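Incomplete set of chains, arranged as in the complex.
A, B and C are the chain letters, set down in written order, and residue numbers restart from 1 in every chain.
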Amino acid sequence: MSEQSLAIRKFSDLANPTRFIGLAERLLPWFSGLTALLFAVGLYLCFTTEGDYQQGETVRIMYVHVPAAWLSMMCYTVMALSALGTLVWRHPLADVSARAAAPIGACFTFLALVTGSLWGKPMWGAWWVWDARLTSVFVLFLMYLGLIALNRAMDDPGKAAKVSAILILVGFVNIPIIKFSVEWWNTLHQPASVLRLDGPAIDPEFLRPLLVMALAFTMLFLPCTSRPCATKSGAGG
Amino acid sequence: MPVKLHVEDLAARRGEDLIFHDISFVLRAGEALVVTGANGSGKSTLLRALSGLLPPETGRVRIEGAGSPNLAESSHYLGHRNAMKRELTVGENLVFWQDFMGDSPDGNGLPVDVAIEALGLSGIGHLPFGYLSAGQQRRMAMARLLVAYRPVWLLDEPTAALDASADRMFAGLVRIHLEKGGIVVAATHQPLGIDGVRELRMTGFAGVGDVI
Amino acid sequence: MIALFLRDLKLSVRAGGGALIGVLFFMTVVAVIPFGVGPDLNLLSRIGPAILWIGALLACLLGLDRLFQAEREDGSLDVMLMQETPLVLTVLVKCLAHWTASGLPLVIASPLLGLFMNMNEVAIGATMLTLLVGTPAITFIGAVGAAVAVALPRGGLLVSILVLPLAIPVLIFGVSAAYAAVEDPAPFLPPFLILIAITLFFAVIGPLAAAAALRSSSD
């Protein structure tokens, strides 16, 4: 018990708001530079690899679609972890990061939805079909928006944080549903070929730009969430 | 074992503002504390912090000799709102609270009709609560204190809307409760009509209360 | 606890036709769909279970937002929060009472509406059974939404937004179990068991989360 609380205190010491701001301020420029570089390389790779013999040029949508889809889920997972942080350790930064992550997650989800439907028109002949993968992502989008709406509707930030943390945790059931929907139900959508237990089953030709883009998106996510964290925790005390 | 209430260094916050801090006192069985102060000075906030409904900023509230050390479980809280359903009759409301709250292990609550009688409202137990006048509603809310025994009473302006005779009757109920070894903490603007009570004067934003 | 259950039932009967408005709304939904689909009886009987489920889901939303808000407004919630009885249990009992007053009537009315939709006996029976098993889950999920929005005076729409996405799995398995009972190749039991599992899961998670939300929004 006491050991645990000691560990928690250390953890909070490390992530205490003022130190965090200092750290964030020093690292942010580097992050931004790195992100830009990664995007440049990624985009270059995207447009230099050759098209798929089946899908032609549309395959390039994948380089945006797949990272966006991954990040939409990762963002929610980060929010769920922050929610745990709010409820269990009552860490001041946790709810700020959860709040900052929600709109970004909504953006990524939106991007995945849009690129997905752009891709779906040539591949399936319709912008939108109600299959399990697509709908569960749509539900994720709705949940992001619901959380944002809840946060805006409640005026006491402390209470809003706790209450939305609870909701985030309950809503986490959706993430495994998204991930495994392609296996549990027979859907039109592609089953996983990269994030699999038995290793990626995709041509390295496509894998390389994909991974670079994924990394670039992730780097985009970090400063996007940490900047509001820094400013808000600085202002909120 | 007689009950004893310890409050140590209590501080509470509303929104951004620290409403009070460093409030400490000890109340023994049979003692009453009256909390006074101007409007907005933090009386209700103190009572809610004591009852555990508002998580205090710092400090600790502890009760000895009442089973669990958790004050919420061995106290009655009577706030500004009466905690009664307008659609149910007075009797139904009281029977519900008696069943729901149960009784503290050693104490014994009064039967519902005796409690109604004690509050001087014998004729109207069959009326829906929403039909009563403001003062009658307040009296009924007090009957809840009698039907399920709790050693500590936390009362927020209990006598608002009461007429003079009800004031006296209420003072009598409090006196009986104190004699049985109970503890009363009450926030009021009017004197309660009981002798020998201690007083805690709240002074509002970040002021420190002092027990007289 | 029985006292709480009885009180909540009494309140919903006294204070206004909670059960009836649900059933009426349910009937309205079911009555309107045929206009869209046209008088094609085959099609109607095919989508019947789905329509009944959607109607039930939407009807459950009506009045859900007041589940805890009414308690909060008259101060009863404060007293409930202070009791020794675990708050989770209180929430559970309130959910059960709410379901009995507003979910159960829907289940009971569903065979009648099934007849309207030209469904056969097996389909009606299966739909009723899945509704009986599945609607409590909606109430439990709804309790989380209601607890989260307890401090918001007009949380009606917000509650539904928070609740519906979570209720979708219930709908999916409820409908597919009902279909499985009618269409031969698909087995009825697996989706039905999953439905039961979902309900049990939310019967635990729902009250826990709702109780936590109620605690953290008290002030």
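The rule is short, and it goes like this: contacts are C-beta pairs under 8 Å (C-beta built on N, C-alpha and C of every residue); 3 or more make two chains touch, one makes a residue touch a chain.
Everything numeric here is computed off the predicted structure, so don't read it as measured data.
Chemist: Tally up each chain type across the whole complex and write it as a label-plus-number formula.
Modeler: Per the file, total copies of each protein chain kind: A x1, B x2, C x2.
Going forward, only the chains that are shown with their structure count from here on.
Chemist: Mind checking the centre-to-centre distance between chain A and chain C? Centres are C-alpha means, answer in whole Å.
Modeler: Going by mean C-alpha positions, chain A sits 32 Å from chain C.
Chemist: Taking each residue of chain B in turn, which ones touch at least two of the other chains?
Modeler: None at all.
Chemist: Name the residues of chain A that each touch 2 or more other chains.
Modeler: 156
Chemist: Which residues, counting only chain C, touch chain A once they are in their complex?
Modeler: 144, 148-149, 151-152, 155, 158, 161-162, 164-166, 168-169, 205, 209, 212-213, 216-217, 219
Chemist: If we count contacts the way the header does, which residues on chain B are in touch with chain C in the complex?
Modeler: 14, 48, 51-54, 68, 72-73, 75, 77, 79-88, 92, 95-97, 99-102, 144
Chemist: Spell out the part of chain A that touches chain C in their complex, as residue ranges.
Modeler: Per the touch definition, chain A meets chain C at residues 87, 135, 139, 142-143, 145-146, 149-150, 153-154, 156, 159, 162-164, 166-167, 169-171, 173-174, 177.
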